[in-house]
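First the structure, then my questions, so here it is.
A single protein chain has been omitted from the complex, and every remaining protein chain is retained in its original position.
Chains here go by letter, A and B, matching the order in which they are written, and residues are numbered from 1 within each.
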Amino acid sequence: MNTEAILSFEEAMEKYDPVLGFEVHVELNTKTKMFSSAPNVFGDEPNTNVNEVDLGMPGVLPVVNKTAVESSIKIGLALNCKIAESCRFARKNYFYPDTPKNFQTSQYDEPIAYDGYLDVELSDGTVFRVEIERAHMEEDAGKLTHMGGATGRIHGADFSLVDYNRAGVPLVEIVTKPIEGAGSRAPELAKAYVAAVREIVKNLGVSDARMERGNVRCDANVSLRPHGRERFGIRSETKNVNSLRAVEHAVRYEIQRHAAVLDAGNPVVQETRHWHEDTRTTTSGRPKSDADDYRYFPEPDLVPVVASREWVEELRATLPEPPAARRKRLQADWGYSDLEFRDVVNAGVMDEIEETIAAGASASVARKWWMGEIVGRAKNADVDPGQLGVQPATIVELARMVEEGRINNKMATEVLDGVLAGEGTPADIVEKRGLAVVSDDGPLLEAIDAALAAQPGVADKIRGGKVQAVGAIVGGVMKATRGQADAGRVKELILEKLGVTA
Amino acid sequence: MAAINRDDVAHLARLAHIEMSDQELDRMAGELAVIVDSVKSVSQAAGDDVPATSHPIPLTNVFREDVVGHTFTADQALSGAPDSDENRFKVPAILDEA
Partner (left out) sequence: MTDSHELIRLSAAQLAEKLAAGEVTSVEATQAYLDRIAEVDGGERGVNAFLHVNAEEALAVAAEVDAIRAAGGSEAESLHVLAGVPIAVKDLIVTVGQPTTAGSKILEGWHSPYDATVVERLRAAKMPILGKTNLDEFAMGSSTEHSAYGPTRNPWDLDRIPGGSGGGSAAAVAAFEAPLALGTDTGGSIRQPGAVTGTVGVKPTYGSVSRYGAIAMASSLDQIGPVTRTVLDSALLHQVIGGHDPRDSTSLPDLLADLVAAAKTGNVEGMRIGIIKELHGEGYQAGVENRFHDSLELLKEAGAEIVEVSCPNFQYALGAYYLIMPSEASSNLAKFDGVRYGLRVLPEDGPMTIERVMGATRAAGFGDEVKRRIILGTYALSAGYYDAYYGSAQKVRTLVQRDFDAAFTVADVLISPTAPTTAFKLGEKLDDPLAMYLNDVATIPANLAGVPGLSLPGGLADEDGLPVGIQLLAPAREDARLYRVGAVLESLLEAKWGGPLLAQAPELAGSPALETQEAN
């Protein structure tokens, strides 16, 4: 694999203006497939969630899943789209072994939803409006596994195996209009846009929205033009960028790569690119060619979908609170400052905090645990915080133990690690490791005396009213007790002893 | 409308995934030219104001409730497969990507 030249992002931004575009595919979580009554279930044994329709057997016919249509209309409404009074399905004809009929039943010139927008909030609170061109219904393809060869990739494979369980799973493809004006925030906007779409479909309950399972998949289009020029440059389309971080990285990489190509005086090739998470680069797929003549025509085996005003309004009435409104409400409920709340949102733990609070934790405890402990661990493990598998009940239990003085905060974090390592419940781990706060004040007082004696200057400061200096003495006591003491209690005793009120 | 030549047929055969010999391409080009010539009046028959009919009897909103129906076992699914492995359909290497 050749490494292509890239410019630094800063230099690229100095010279060029990026234009983005996204095609986000959302798998719906209907019980059955788009056109067949076979179950829409992830992860089952290969070729068991199929019937004759999904396998494209001779003689079969499709019938549209009503719930999938309703989910699509809901997505359209949530994206502020117009809903087509009448729309049709079309056949997109191309041969590929994961496509059982060798055509995909999709919508072409008559999408069910069109002309919408989505307001996307960036990490500093800036709101960027992304215009939505269309959202249309289609079906997913089967899953190909490339066997043999060294890489498991398509090149070098000896043969491929096809599982059609996913074939026919309902998809909604959301297509943006060209996104101009993002400037150097383009990579960040890319991530925020996909995150916002994911949040919306999850909030609507129409998709499981798990990117790691491919429920939400993003194709990112990038082109550059010199500053001040209106005409768009030639774009590349990076396929299947399937995590939020990858979306950001892929857009950034493509901007840098295009900039280098243009700088060298070459034209950008209009082509499909493939994202590689390991090297954080893209490589060339195949150039657009005559094989892209998809010969669309209206699907003769299906009839038009007519969305009456009554039907659309009925669906609109069922829509949940939009995510932006929900965020406002949650921030007010929780009493977080703007900065605190933005950090929570940017760390991607808002839902987790909401669940933790619902499980019985206070808003400040929930934030302390998620932001103070779990986000950092997730970063180290290179996964999303929600994927670490921390249960809200665990945090509630840990918090209660600390509050009751059975363990201190330091022990609690140790217990959390134990839970994450699969050692059992917090109670189990406390017991197994023999963790308990020393509750008899006798030994503590001895340790406090020793600590005060060791740092007489600090003791004077505290007496003089500099209460925050107490930390140094607490630290000494904790060290002496090897962390077994309850720091809160230690602080209380020190202040008591020095005759100072906190 | 352009006449249909041998290169056109070769292109169409590629799109349709049918291998054709040179001889076949030549013959097919000749036959298609005749057929295409005979149907060309169609493009002049109707004015812009005439709507297209894709279904002879118009219906709308034919839906299925989202209720799970029958499925095949993997054995049934693969019963007619030319080749299979690990309960999946086996195909030779794919070089070109869609």
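Quick notes on this structure:
The rule is simple: contacts are C-beta pairs under 8 Å (C-beta built on N, C-alpha and C of every residue); 3 or more make two chains touch, one makes a residue touch a chain.
Please read all numbers here as calculations on a predicted model, not as lab measurements.
Partners of the chain left out, restricted to shown chains and counted across the full complex, are A, B.
When the full complex is taken into account, the listed residue touching the unshown chain is A:160, out of A:72, A:160, A:282 or A:331. Among A:59, A:265 or A:499, only A:59 touches the chain left out of the display. Interface with the hidden chain, as seen from subunit A, comprises residues 51-52, 55-64, 91, 93, 95, 97, 100-103, 160, 162, 293, 295-297, 300-303.
Residues 1, 4, 8-9, 12-13, 15-20, 28, 31-32, 34-36, 38-46, 50-57, 59, 62, 64, 72, 76, 79-83, 89, 91-96 are the ones on subunit B that touch the missing chain.
Here is the rule we use: only the chains that are shown with their structure count from here on.
On the side of subunit A, the complex with subunit B involves touching residues 30-32, 36-39, 45-52, 55, 63-69, 86, 88, 94-97, 99, 102, 144-146, 148, 154-155, 157-164, 272, 285-286, 290-291, 293, 295, 298, 300, 302-306. Partner subunit A is touched in their complex by these residues of subunit B: 11, 14-15, 17, 54-55, 58-74, 77-78, 85-98.
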